[in-house]
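The block underneath contains the structure these notes are about, expressed in structure tokens.
Left out: one protein chain. Kept in place: all the others.
To keep things simple, chains are lettered A, B, C, D and E as they appear, and every chain counts its residues starting from 1.
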Amino acid sequence: MKIAIYPGSFDPITNGHLDIIERASVIFDKLIVSVAANAEKGSPLFTREERENMIKETVAHLPCVEVDSFSGLMVDHAIHHGAVAAIRGLRALSDFEFEFKMALMNRSLKEEISTLFLMPHAKYTHVSSSMVREAASLGGAVTEYVPAHVDSALKEKYSHG
Amino acid sequence: MKIAIYPGSFDPITNGHLDIIERASVIFDKLIVSVAANAEKGSPLFTREERENMIKETVAHLPCVEVDSFSGLMVDHAIHHGAVAAIRGLRALSDFEFEFKMALMNRSLKEEISTLFLMPHAKYTHVSSSMVREAASLGGAVTEYVPAHVDSALKEKYSHG
Amino acid sequence: MKIAIYPGSFDPITNGHLDIIERASVIFDKLIVSVAANAEKGSPLFTREERENMIKETVAHLPCVEVDSFSGLMVDHAIHHGAVAAIRGLRALSDFEFEFKMALMNRSLKEEISTLFLMPHAKYTHVSSSMVREAASLGGAVTEYVPAHVDSALKEKYSHG
Amino acid sequence: MKIAIYPGSFDPITNGHLDIIERASVIFDKLIVSVAANAEKGSPLFTREERENMIKETVAHLPCVEVDSFSGLMVDHAIHHGAVAAIRGLRALSDFEFEFKMALMNRSLKEEISTLFLMPHAKYTHVSSSMVREAASLGGAVTEYVPAHVDSALKEKYSHG
Amino acid sequence: MKIAIYPGSFDPITNGHLDIIERASVIFDKLIVSVAANAEKGSPLFTREERENMIKETVAHLPCVEVDSFSGLMVDHAIHHGAVAAIRGLRALSDFEFEFKMALMNRSLKEEISTLFLMPHAKYTHVSSSMVREAASLGGAVTEYVPAHVDSALKEKYSHG
Partner (left out) sequence: MKIAIYPGSFDPITNGHLDIIERASVIFDKLIVSVAANAEKGSPLFTREERENMIKETVAHLPCVEVDSFSGLMVDHAIHHGAVAAIRGLRALSDFEFEFKMALMNRSLKEEISTLFLMPHAKYTHVSSSMVREAASLGGAVTEYVPAHVDSALKEKYSHG
């Protein structure tokens, strides 16, 4: 059985992430979507639990997809799950640079995990969690870019902001 | 059984290609390395047959890897083999741009084929078939970058050049 | 009256070009789409006349758009038309580099012409005339990326190829 | 009458911004330079009022240019003014990436606003508000890159720093 | 006597930095490695003194290399030392963009200092101080990327973290 891990912040999950998940779930027998819970990237909008729950609701139709979270090194978490590959989405150049360095670093930390990059559909090229948060915080409609329940969660967050 | 295709010019195969093949062969049950035989990219240094044979010799230790060639659309060839994914190596930015467009175009031509990108080992970041050809044609040693039998084939080609 | 020129090879015109034209035609009082007829870029697939005619058919619904062609410096042609700006589409990074240099060069050749960049819709990010030609030449369906009459012209060209 | 908006932080306005404003003011009948007053980007060096006033002094010779500020979505502010286009300066690759995503996001938020990119003169390619602030804070001379009154304002800020 | 300065944060020094230093020390008669002590980049992991001492221990085998630190403009510090050039390492695209702007800004601040870029060995392309800090903080082994005494210092820091 071929297992892959898809690590990320998912703050919150977008339709671009979902597109990657659906594609990866065809390629692998089991896909684990893992929320990175390291504190160093500033305070997230959604808690680790909220993010995990939003992903679970989003992937409920995909039986081979599991959701969890991790702290520590991603590659250690991947090996713990018996994964042979880590999945990353590549949208644009700025992703590329960062991901390139991370993939090489991860490869040197644990040689047995390969990083695989997938590109989301062209219509999601410009969609990122941070853009979605910024647009939503300013009152913009992001219905097109996130699942309906995430849209509701964003409205809830910012109406109390 | 999960099948992937790894299409390319392989003119000639390098150790960077081999690194990608070895990694992909762990992830998939079967990997087909396919020489793109479209004439439009100028005249290759090695014929289609020479390129196929050099790949076969290079991957002889990998039982789940097959080698063939194709003309026409890569995605049609992938579907013909029952592949769920096409593998591409990403070395650097210039690869990224071109591959990004190709992946989106291929996805729109045949929705069912995903393009997966892998990065070769850092020591092969700067190695490409064209750099190897150029260095070899000027008398430079490329032993570090290609299998020994490819090194011999390059010397043969350029001594008759 | 504010006039702009949109120069390019248009070999052939794509839906990405049309998207740029429709947007620019809202911003300017008159837009001149100009086929660059310089011979130095290798032999085009379509003749200058075929390209002009395909554009004319494509923009027939836009009364403020004119179509012509030019040889020589684009900025001289722009000034001949009384244009204040040259329009260019920006799809991706590789465009950016080339266009950046061209815009600076053109600015230094004729200070009075500004280059304005527009981005086509996300769904056309990966669409270029050369990709369309390559896909069509290999039998791929490009219906989604070019006007219907251009699709027919491509099929005609490649069935006689 | 064709109206455009030029949104930005302008913290402070540089000669590169002025170059863009002068070029855009030839192309449009009215240009509104709008200070983005969203708080989320950390604390600016100059207040919203200081930034607006510095721009007003800088563009006093351009009768068709107005200056204001906005909070909320830029595209809503653009529509409020009846603008058909938003102007952005493109200096370099890093601009391109960010602007590309913003332009696509803005286009999807409000289809009727096009983003137009202009390049400043080559001599301003490397000039940004943040570089100017950093150089000025360390005692470097930035006379070449900002209007004289901005230079004075920077010296005033940092002598009290 | 040709003197060069190699400014940087060195928080901490990596084997990639050492590779640049060894190459630059062949080209120049004297090389001054200078820790930038400006406070604006957030709080460093190691103090200015710790960083200077780690560099001194790392370059002890290179007699023509001196180590110090500076605040204020790097170009002023370079001129104070009689340097004709500032050395910077270029690993990847993101470096390029930032360094490009800095080099142009520094050139305009002090015309007499040229910025020279060197590339580290391919095996260090993905190694940066921030990646090393992040990996070490999560318990990853970075022995391959930093001198042994830096590895110890990182372990010490994070065990008390």
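Throughout what follows, contacts are C-beta pairs under 8 Å (C-beta built on N, C-alpha and C of every residue); 3 or more make two chains touch, one makes a residue touch a chain.
Because the structure is a prediction, the values reported are computed rather than measured.
Touch with the chain omitted from the figure is made, among D:Thr58, D:Asn106 or D:Thr125, by D:Thr125. Among E:Leu62, E:Ile79 or E:Leu104, the one in contact with the hidden chain is E:Leu104. Contact with the chain not shown here comes from a single listed residue; of E:Ile32, E:Ile55 or E:Ala85, that residue is E:Ala85.
Residue-level contact of subunit D with the missing chain is found at 93, 122-123, 125-126.
Panel shows subunit C; residues 38, 40, 72-73, 75-76, 93, 97-98, 100-102, 104-105, 108-109 of it touch the chain omitted from the view.
With the whole complex as reference, residues 92-94, 125-128, 131, 134-135, 137-141, 144-145 of subunit B touch the missing chain.
Keep this in mind: only the chains that are shown with their structure count from here on.
Its interface matching that of B-C in over half of the contact pairs by residue number, A-E stands out among A-E, B-E or C-D. Centre-to-centre, using mean CA coordinates, subunit A is 38 Å away from subunit C. In subunit C, the residues that touch at least two other chains are 93, 122, 125-126.
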